[in-house]
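A single protein chain has been omitted; all remaining protein chains appear in their positions.
Here is subunit A:
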Amino acid sequence: MDRLTLVKRILGLAVLIVALGFPLIVTQPTMVNFAILILMAAQLGVAWNILGGYAGQVSLGHAVFYGIGAYTSSVLAAKFGLSPWLGMLAGGAIASGFALLIGWPCFRLKGHYFAMATLAIAAIVEVLVTNWDYVEGAIGIYLPMTNSGWAGMVFTRSKTPYFYIALGLLLLSLLVSRILQKSYIGYYFRAIKEDPDAARSLGINLARYKLVAIAASAFLTAMGGTLYAQKELFIDPGSVLAGSLSIKIALIAILGGVGTLFGPVVGALVLIAIEEFTRQIFGSTGMGTDMIIYGGIIVIIAMFSPGGIAGLLGEWERAWRARRKLVYTPPGDGI
């Protein structure tokens, strides 16, 4: 282990300790809420990254998994009184099943076509749910507040428990990412992404590994959806199935750095910070300034730093190592 790796490990540990202690030190509700938003966004970015980053299949319809997670747990809680913890697992399972169902035909498509197919599927599901009376259609579902406490995942007095749930989900997603990346599946992912034709000629069953990626990604995204539903206690198609949400999920990973473990976390931090600050400076209603800044950043990142922020940091790291005449690190390992 060289010095830089050591520094990175210590830094990581420090960040984790600060994160764990954050709600104890900072008690302002707005700041805690801000931190929760970052953690939730980061978790979604990490989940998207498993499919979009590691397996290289760009999804522009991830809101469909998020929505399935939110709707499954909410319907089960509102109509059957089932605990959202179980609802979260049920939502994840249904989202995974749905992911396999759409992945199987769609993985034959390449590049733009796959992205557009996911966009279309998400839009269709949004229309269907909006017109589905059993799940209250366009009106949305209000969640019962009676079951307050950890068992019912409803916290009315302080938002702090949501912070820890979000942090837990993020750590779980990072762990799943890490395990997939380091296992033999991770090597297949890279093969699929870098050179699908060569991978196929070596006898790798591309479809199977892409299905692993989409199932894992969908499960984690759906868990995030359940958390959102429990935090807001209200969901409707516009808040958990919207096309703009799919874009935001993808953007978090892209901004931070696609295909890196912590890139999406950095992306979430930057994106949510920008969102909140533009909202506070310019106000949120109808000015469009947040969209201008948001869109401008996307264009600039796409044009000048396709590797996202993590890509930039990775370049600096390689430059630093090169100066120290240390071993060459391959690109893609980022921060």
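Following the convention adopted for this analysis, a contact is a pair of C-beta atoms (placed from the backbone, for glycine too) under 8 Å apart; a residue touches a chain by one contact, two chains touch by 3 or more; residues count from 1.
Here is the rule we go by: contacts and distances are computed from a predicted model.
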{"item": "Choices \"ABC-2 type transport system ATP-binding protein\", \"Solute:Na+ symporter, SSS family\", \"Na+/H+ antiporter subunit E\" or \"Amino acid ABC transporter permease\" - which one is the UniProt name of the chain not shown", "value": "\"Amino acid ABC transporter permease\""}
{"item": "Residue of A:Leu4, A:Ala19, A:Ile274 or A:Ile298 in touch with the missing chain, whole complex considered", "value": "A:Ile298"}
{"item": "Residue of A:Gly81, A:Gly238 or A:Gly288 touching the missing chain in the full complex", "value": "A:Gly288"}
{"item": "Hidden-chain contact residue, picked from the options A:Leu86, A:Leu101 or A:Ala120", "value": "A:Ala120"}
{"item": "Which of A:Lys79, A:Arg108 or A:Lys182 contacts the chain that the document leaves out", "value": "A:Arg108"}
{"item": "Missing-partner contacts on subunit A, residue numbers", "value": "52, 58, 60, 105-106, 108-109, 111-113, 115-117, 119-121, 123-124, 127-128, 130-131, 247, 250-251, 254, 258, 286-303, 306"}
